[in-house]
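== chain A ==
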Amino acid sequence: MSTVPLAHFLYFALALFSIGLFGVLARKNAISVLLGVEMMLNAVNINYLAFAKYWNWNSLTGPVFVIFIIAVGAAEVAVALAIVISVYRQFKSANVDEVHALKG
Partner candidate 1 sequence: MIQYSWLIPALPALAFVLIALLTKRSKGLSASISIGVMAVCLALSVCLFLHLLALDPAGRVFAMNWTWLSVPPWQANMGVLIDPLSVNMLLVVTLVSLLVQVYSLGYLQDDERLSTYYSYLSLFTASMLLLVVSTNFLQIFVGWELVGVSSYLLVGFWYFKPEAAEAAKKAFVVNRIGDVGFLMGVAAIGMTFNNFDFTQVEALVTQGVAHGTYTSGFVSILALLLFCGAVGKSAQFPLHVWLPDAMEGPTPVSALIHAATMVAAGVYMVARTFPLFSADLHAMTVVAYVGGFTALFAASIALTQDDIKRILAYSTLSQLGYMMLALGAGGYTAGMFHLTTHACFKALLFLGAGSVIHAVHSNDIWKMGALMKPMRVTGVTFLIAALAISGVPPLAGFWSKDEIFAAVRDSSVPGHQWLLAAAVFTAFLTAFYMFRLFFVVFLGEARSPQAAHESPKVMTVPLLILAVLSISAGWLNWPGWDAFSRFVYEGPAPHPESFDGVLALFSSLVALAGLTLSGLFYYWKVFSAQKAADRFHPLYLLLKNKYYVDEFYGWLVRKFTWGLASLFDWLDRQVIDGGLVDGLGRLTQDLGGLLRFTQTGSVQNYALVILAAVAVIYLCVSF
Partner candidate 2 sequence: MISILTVSLVPLALGLFLFHSEALGPNALPLLSTYMALPLVAALASFWAPARLARWATLFFASAQLGLALKIFCLYQTALGGYQFTEQFPGLEGLGLHYALGVDGLSAPLLILVSAVYWAGVLASWDSPARPKEYFAFFSLMTAGAAGAFLSLDLFFFFLFYELDILPMFLLIGIWGSGRKQYAATKFALYLVGGSALILVGFLALHFASGINSFDIRVLGDLAQTGFSPAFQNFWFPVLGVGFGVLLALIPFHTWSPDAYASAPTAASMMNAGVLKTLGGYGLLRVALPALPDGAKHWLPLFAVLAVLNMLYASLVALRQKDIKYVVAYSSVAHCGYLVLGICTLEATGFSGAALQMVSQGLLTAFAFGLVGLIENRTGTRQWEQLGGLSALAPVLGGLFMLNTMANVGLPGFSSFVAEFMVFLGAFRSGFEGGFAILKILFPIAVTAIVIGAVYYLRLMQNVFFGPVRRPTEGPFVDLRSREILPLVLLLVLSLAIGLYPKPWADMVNSSLVPLIDHLGGFK
């Protein structure tokens, strides 16, 4: 049924990854940065599934990896939010570029 070439999945993932990347690099708000990171992880997931499908269906390694990435990502988000909240309390801001007391 499907005749989408593998490369297109990869391009899609890549684009998503890059958009996430851009978000991580350019957004001020810590939450936005986190959204960017999660987007990158999603792109990775697409890669895994695409490879899994186009490469070797017999092994479930790809999907399994995706499950783990999602799980770890969730944990990461939980921790991240906690830290952002804590930072917000101290700095009265969730803007990443305002948190730069440590430098040099």
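Everything that follows uses one rule, which is that a contact is a pair of C-beta atoms (placed from the backbone, for glycine too) under 8 Å apart; a residue touches a chain by one contact, two chains touch by 3 or more; residues count from 1.
Basis for inclusion: all candidates are chains of the complex that A comes from, given by their letters.
Being a predicted model, the structure only gives us computed values, none of them experimental.
Engineer: Looking at this complex, which of 1 or 2 sits next to chain A and touches it?
Structural biologist: Chain A touches candidate 1; the others do not touch it here.
Engineer: Residues of chain A touching candidate 1 in their complex?
Structural biologist: 21, 24-26, 33, 96-97, 99-104
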